[in-house]
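Removed from the display is one protein chain of the complex; every other protein chain stays in position.
Now for chain A:
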Amino acid sequence: MTVTDTDPAIARDSVASALEQDRVESHLNPPPSYDLADHPVPTGREEVWRFTPLKRLRGILDGEASDKRLRREVSLPDGVTLSDITAEQAREIGELAPNDRPSALAVANAGGAVLLDVPADLEATEPVVVTLTGEGAEDLVWGHVVVRLGRHSKATIVLRHTGSARYAATTTVVVGDGAELNMVSLQDWDDDAVHLGRDAIRVGRDASVKHTSVSFGGDVVRMHANVEYDGPGGEAELLGLYFADAGQHLEHRLFADHNQPRTKSNVVYKGALQGQGARTVWIGNVLIRKVAEGIGTYEENRNLVLTDGCQADSVPNLEIETGEIEGAGHASATARFDDEQLFYLRSRGVSDAEARRLVLHGFFNDLIRKVGIPSLEEQLTDTVEAELAKNVLDGLPPVGAP
């Protein structure tokens, strides 16, 4: 296990540097651009592509036109609207420009965007639930979404992906000043789906965002969760949970761009792997720009390798342009079941399989409790159980609720 922490520095209120908005280029993230020429077809040797099995993307990056869509079921609370807008309107709203080839292709090919609009001051009582279903593994689908939360609004959004497709989508989330968003993107695809997704979030002044990415299904799933800030005081909590089975490639790439002072980011991603060829990738990039004094950031990735034949890559990166911060740190650990934990449980009569299940249950439980949507928490627990039943444990009754 590696744990690194920089010494906390005293946060200094510095109006002068807060006004200074020099665009430092991140070494780890290509600059945003709508121009496809800026996002050439990758060879696989690029830093941002080197972990991804390009052949298994089945031609998505060629960028063919397609008018296929995912079937959409929507449940909207009162006051929240869903409408079609043009790509130009999406830009006017202030979407975050694409910063990789799939998101640039999605904007270019989707023929307009979908706008989910939460008006200012609205506190949605029910979650927005959008279920997107792919009709077939060969369907090529481009997705372009903008989510807008007005000032001081509050909403919970659950975006669920099911069925199968070759799907590339970019989603911008613009969170107004003082707004509060809890958003979950659930990748519950069939085994043959390919999904290249990018959720790019701009956090308003004093706004708070919780974003959870959950990946269980699909052949190849590669998700970005990017966050930047529109003013001081914004907070982002980026959570993730994934469970890779034999042959699955699940990749999660995080980017917290601290471009405003006194902002916070906290990242926790946890994953399990089981079966031959199960592969997970976690890349956690944090950029602390010169202007971003007094910020705090922490990133954590934990992987539990359940069987032989799996590979988990975990790369936390920190680029620091100023030392005048509250704290910046990261931790990454990839391990098998802890023999001492299993021994302890088994010494209390619990069978080996049941002990493994308890440990795994606990491993994810900490994270699931943070998601903050009770109905979904239960479902996530069930899905973890079901995933486990596939391989590690056969025919055991479920572990009781805590």
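A few comments on the model shown:
Quick note on the criterion: a residue touches a chain if its C-beta (ideal position, glycine included) is under 8 Å from a C-beta of that chain, and two chains touch if they have at least 3 such contacts; residues count from 1.
We adopt the following convention: contacts and distances are computed from a predicted model.
Only one chain is not pictured, and the protein name UniProt records for it, out of "General L-amino acid transport system permease protein", "Fe-S cluster assembly ATPase SufC", "Nitrite reductase" or "4Fe-4S dicluster domain-containing protein", is "Fe-S cluster assembly ATPase SufC".
Touching the chain that is not shown, out of A:87, A:246 or A:350: A:350 (per the contact rule at the top). From the options A:93, A:137 or A:359, the residue with contact to the unseen chain in the full assembly is A:359. Although one chain is not drawn, its touching partners on chain A can still be listed: residues 338-341, 343-352, 354-355, 358-359, 361-366, 399-402.
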